[in-house]
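This report concerns only the one structure given below.
One chain of protein is taken out of this complex; the other chains stay put.
Read from first to last, the chains carry the letters A and B; within each, the first residue is number 1.
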Amino acid sequence: MDAIKIENLTFSYDQAEKPVLDNLSLTVKSGEFLAVVGRNASGKSTLARLITGLLTPNEGTIEVLGIVAKKPKELFEIRKKVGIVFQNPDNQMVASIVEDDVAFGPENIGVRREEIGERIEFALNATGVKPFRTSMASKLSGGQKQRVAIAGVLAIKPQILILDESTSMLDPRGRDEVMSVVKELNKKEGMTVIAITHYMDEVTECDRVAVMIEGKIQRIATPEEIFSDEELLFRAGLEKPNAMKLADKLKKRGIKGLDGVTDKESLYKALLEAFNKQNQ
Amino acid sequence: MLSDVAFGQYYPVSSPVHRLDPRTKIVILIAYIVMIFLIKNFVGFVLAGAFLLATIIIAKVPIGSVIKSVKAILFIIIITFIINLFLHKEEGAKVLFDVWLLNKITDKSIKYALFMALRLSFLVFGSSLLTLTTTPVSLTDGIESLLTPLKWIRFPVHELALIMSIALRFIPTLMEETDRIISAQKARGADFETGNFLKKAKALLPVLIPLVISAFRRAEELGDAMDARCYNGSKNRTKYKKLTFKFRDFISVFITAAVFTAVIFANIYLGGIV
Partner (left out) sequence: MDIICNGLGFQYSKKTEFAKYALKDVSLTIKSGEFFGIIGHTGSGKSTFIRHLNALCEVQEGSLSVGEIDLSPEKKKGKKKKEYKKRLKDLRKSVGMVFQYPEQQLFAETVFEDVAFGYKNFNEKPSAEEVEAAVKGALSLVGLDYNLVKDKSPFDLSGGQKRRVAIAGVLVAKPSILVLDEPCAGLDPAGKTELWALLHHLHKTTVETIIVVSHDMNDVAKHCTRVAMFSDGTLKRVATPSELFDDTILIEESGLEVPVTAFIKNELLKNGLEIKTDYTDDNFVEQIVNLYKSRQV
């Protein structure tokens, strides 16, 4: 089943300007982990806002889990099914106390009081921030705040989770915390995830990558395929992850068996094998 | 850093007073304020003072921090004292000094001015005791709950409460931001300290403009985040947190009522200023 089906989508904030999204089509499968990459201002965030129902298309259609986004009522239904976590953790929390903030979504959709408690429990457990249930949100680290933001979204029980550069303001530790939570949701709960990111290390582990250039999806393919398309990487202002760059350099110097390298673990394993095999 | 200044003046310890329902504390404070303005004699003030002192002790709040709170309105208290000292007129008052201007001061006006000063101080003591023992968040919850009946006259109670809670939530964030921008402009040689008032005000522009721009950006992002989390006004909305009165709340209300009654009795049996 398709989670999201976008056809010939065109969008501009100001009709006179060049459209931000230009005749874009995209299908996201249910349970898929899709990364969206591209330069700043290539239209990634606008796409996220359209899928979430925060904006409506000028032309074309967006279908989310069978609902076509047109009228406010449908947009509201879509928002229940699509959760989004934005870039700045400080700008998406409503309440000062963690559990109050997580309760905000369920309260909005009229969930019964007893059930809100259960949902908070579930969401905080799933994101590993249970110990901070009654803490002040302002005292948390960036990674913890973003996990609370994810919990706030999970409490609405969405089927699709969008990360709009949610890790870009975090330090490496915070980034790891957030990404491992998201991967787990994708694997264990079957959550469809769309991750907009600048971190190429986050891209290597996803199912497919959509590369955006100036409002269009230039190519959508597996990470391996994307990272071997040098010309595309250059045009989209992307870079290979460090481990891949190293693997390329080593390959050029005649070391074999480094083709499937995506991250540091796979580079190490491939190298070890190359050493073990070299004299056979 | 600015952000390290504890917001409000909440004093984080655990005490029976801290644990009271915020609504109870607000109602008691209102009763206490009414009582202070009803007091007619020193016995009343002794009673109110004892009540206040007992609460401070039970609340485990340092007495200094309660007394310090008066500093903020010390000027107003002094002005009130002086005005009443000179302008309060009463039948049968005795003039104390028959010198130019000072002849306005009478025995009654001294007492009256003293009472007014005491009332204002007691008012501040009581209010600060509330903010010392109640977090801003639970204070907001309490106010929202107490205002609920106003929904009947279409007063936007939910919206008001949400505005208050978002404002509280963003205070630490914006303080941090202010601190950061001040540092950045200082590093670019901005001088916030020299010059006259106008120059100083102008020097603040490089701080205020980025701060306002950022506040708008934050507001916009927050709006999006709230929309995305299905915010739809108060329509069909449920509420997770529910305040419940406990036994200690009834006890506190009972004690307050007792003190209140004692003050009234003192007024009746001892009469006016003693």
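Quick note on the criterion: a residue touches a chain if its C-beta (ideal position, glycine included) is under 8 Å from a C-beta of that chain, and two chains touch if they have at least 3 such contacts.
Small disclaimer: the values here were computed from a predicted structure and weren't measured.
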item	value
Residue, one of A:47, A:178 or A:243, that touches the chain absent here	A:243
Which of B:148, B:183 or B:236 contacts the chain that the document leaves out	B:183
Hidden-chain contact residue, picked from the options B:80, B:121, B:214 or B:267	B:214
Sole contact to the chain not displayed, among A:18, A:73, A:188 or A:253	A:253
Where the missing chain touches chain B, by residue	1, 4-6, 177, 180-181, 183-191, 205-207, 209-210, 213-214
Residues of chain A (touch criterion as defined above) contacting the omitted chain	38-41, 87, 141-142, 165, 168-169, 171-174, 198, 200, 237-239, 242-243, 245-246, 249-250, 253-255, 264, 267-268, 271-272, 274-275, 278-279
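The rule is simple: only the chains that are shown with their structure count from here on.
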item	value
Approximate Å spacing (C-alpha centroids) for the pair chain A, chain B	45
In the complex, chain A residues that touch chain B	49, 52-54, 76, 79-80, 82-84, 86, 88, 90-97, 99-100, 103-113, 116-117, 120, 137-138, 152-153, 156
Residues of chain B defined as touching chain A within the complex	136-137, 162, 165-166, 168-169, 172-173, 217-218, 221-222, 224-232, 236-242
